[in-house]
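What follows is one structure encoded as structure tokens, with my remarks underneath.
Yeah, one chain of the complex is gone here, protein chain that is, but the others are all in their spots.
Showing chain A:
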Amino acid sequence: MDLPRSIRFFLEDTGDLARFTGHYFGLGFSRPFETGELLKQCYNIGYKSFGLVALTSFIIGLVLTMQLHPTLVEYGVASQLPVMVGLAIIREIGPVIAALIFAGKIASSIGAELGSMKVTEQIDAMEVSGTNPFKYLVATRVLAATLMLPILIVMADAIALLGAYIGVNIQGTTSLTLFFSQVFHSLEFSDVVPAFIKTFFFGFAVGIVGSYKGYKAAKGTTGVGNAANSAVVLASVLIFIIDLLAVQITNLLGFN
């Protein structure tokens, strides 16, 4: 009976998350808007994550280029390195790496923050004081994550391309103009737009999972830790699942 029990838990969890999401869509966009809190969360979630995302993206761009270079030289297409790296970064590596880093930082922080508020019964207190805690705490964070991650990823892509440019220039000389001309010549809207759209879903997944895990944190000292931990794990897994769905849908729509 152990396996069915875990399945039951999983199904319950999924159902709860779906209900939570539905709740968000029901309440999140109703007046009054918590604009100040939203901006504050945007600042915390977006602006403060920039350094981390920028660093990882830069390194990924650089390393990817350096790793690809020997193979491309072997096939005699080293001149296609910018094209290949550009496509890889814009379509897949940039968004996913940045989203995973973002999930590690934001899902855990939202989970821990909301979890500790839940454990210390601040949420209940907020409800008593007349503020809707869901709107104030959850909706702002989810929206902030949804809006900020795409912007972060656009920047991350740019920084990763910069890293790639440096990577290309370690093994040879390519002017910045040629590099970006090659990259943008090979890029189509069908490369950029689906990749950009899916980042909204990544951001939303990170925000909603973090909030859900924190909001539903179990009482007790381990509750907060569990909430933070499971938020990161679930958000990361969801990012990959959304990525898979995104590529399937873009293929289905013929944008590939």
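In this text, contacts are C-beta pairs under 8 Å (C-beta built on N, C-alpha and C of every residue); 3 or more make two chains touch, one makes a residue touch a chain; residues count from 1.
Operating definition for what follows: contacts and distances are computed from a predicted model.
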{"item": "UniProt protein name of the chain not shown, from \"YCII-related domain-containing protein\", \"Mg-protoporphyrin IX chelatase\", \"histidine kinase\" or \"Mammalian cell entry protein\"", "value": "\"Mammalian cell entry protein\""}
{"item": "Among A:17, A:63 or A:155, residue touching the chain not depicted", "value": "A:155"}
{"item": "Residue of A:33, A:136 or A:196 in touch with the missing chain, whole complex considered", "value": "A:196"}
{"item": "Residue touching the undisplayed chain, where the options are A:17, A:55, A:126 or A:187", "value": "A:187"}
{"item": "For chain A, the residues touching the chain missing from this view", "value": "36, 39-40, 42-43, 46-47, 50, 150-152, 154-155, 157-158, 180, 184-185, 187-189, 191-192, 196"}
